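Every protein chain of the complex appears in place save one, which is left out.
By written order: A, B, C, D and E. Residues from 1 in each chain.
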Amino acid sequence: MSDTWLNSLETDTPQEGYELAITLSRRGVKYTQPDVDVLKKLRPEYANSADGLTAASHVIATNFQTVAAANNYWRK
Amino acid sequence: MSDTWLNSLETDTPQEGYELAITLSRRGVKYTQPDVDVLKKLRPEYANSADGLTAASHVIATNFQTVAAANNYWRK
Amino acid sequence: MSDTWLNSLETDTPQEGYELAITLSRRGVKYTQPDVDVLKKLRPEYANSADGLTAASHVIATNFQTVAAANNYWRK
Amino acid sequence: MSDTWLNSLETDTPQEGYELAITLSRRGVKYTQPDVDVLKKLRPEYANSADGLTAASHVIATNFQTVAAANNYWRK
Amino acid sequence: MSDTWLNSLETDTPQEGYELAITLSRRGVKYTQPDVDVLKKLRPEYANSADGLTAASHVIATNFQTVAAANNYWRK
Partner (left out) sequence: MSDTWLNSLETDTPQEGYELAITLSRRGVKYTQPDVDVLKKLRPEYANSADGLTAASHVIATNFQTVAAANNYWRK
């Protein structure tokens, strides 16, 4: 991919950090399957499956560990 | 999502931290499938499946690692 | 859940820490499916399945990482 | 379980640490299904399944992270 | 494998770090199945499967934790 989509892991708030974790998780899918049409076709397959949604949340949780550590857990 | 739901990873007790980990896990599902009606329909699929419940507990455990680290493990 | 079940992540021994990790893993299931009758009915489904038991042990391992770090690995 | 099986996470060598990680992984299974006869019956189910063996190795890897950190990676 | 493909975990930007995590994830597959023809044949199997893509993103997330820590999260 030639576009720039990730300049920093630092965010202002934990919620923005969580949303960055979602972006990271989606990018992992997109690097593996760059064809947007295929991705759209597959969406109902996991977004309507309990197991698929739990698995998606697990990937987000794994990326959120990274983002949270990068931000020193937004401790004040 | 436009609402604010995560201001801090810090909690008073480990139990509140565990419950925050549950919130994080559910949000991961909800960001992926925002349609509340679909989510309600899927609930029996994992809440009545041993594998689904174990997978849900795994996601919570992953998020709890993050919350616990953020709170320095509530050490006294 | 209104009861208090988690006051501290600190335990005297690694074995008690491992058992706390089991408690955390079970709570993750119970928060997701609070109906005790459903849980009892599901028990044979994973307790008699090799894959289910391995998955349960994986969740415990993840929670044990948290508990062990909280106790500074019970180093002497 | 009333027996004492885990007094310390410290081992002399990384290999002993890896073997402790295996013990931890097996205990997670045994706490969940204490009936030794059931466990024996299930053994062929995962020990003859490629997926089952990979999953077992994943649990060991997770526990090995804990044991290795506890031993400060046996650095000299 | 006799070629040199990994000299350092350090990258200039988080995005390059994420791309290194993808390389690491693919290498894990290639070490296990070195036959390029088999790999090509299997590609549609996961690249057109929602579960397969989520699992691929999970592996990348796990490797990204390592790369991000190695780079001290590219903190400025």
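The definition used in the following text is that contacts are C-beta pairs under 8 Å (C-beta built on N, C-alpha and C of every residue); 3 or more make two chains touch, one makes a residue touch a chain.
Just so you know, these numbers come straight off a predicted model, no measurement behind them.
> Take the complete complex as the reference. Which residues in subunit D touch the chain that isn't displayed?
For subunit D, the residues touching the absent chain are 13-15, 18-19, 22, 46-51, 53-58, 60-62, 64-65, 68-69, 73-76.
> Residue-wise, where is subunit E in contact with the chain that is not depicted?
Residues in contact with the chain left out: 4-10, 24-29, 31-33, 38, 42-43, 45-46, 49, 51-52, 55-56, 58-59, 62-63, 65-66, 69-70.
Simple rule for what comes next: only the chains that are shown with their structure count from here on.
> How many angstrom between the C-alpha centroids of subunit D and subunit C?
Here subunit C and subunit D have centroids separated by 15 Å.
> Using Cα averages as centroids, what's the distance between subunit D and subunit E in whole Å?
Distance between chain centres: 27 Å.
> For subunit A, jot down the residues that touch at least 2 other chains.
Correct list: 46, 49, 51, 55-56, 58, 62, 65, 69.
> Thinking of each chain as a vertex joined to the chains it touches, would you call that graph a line, ring, star, complete, or other?
line
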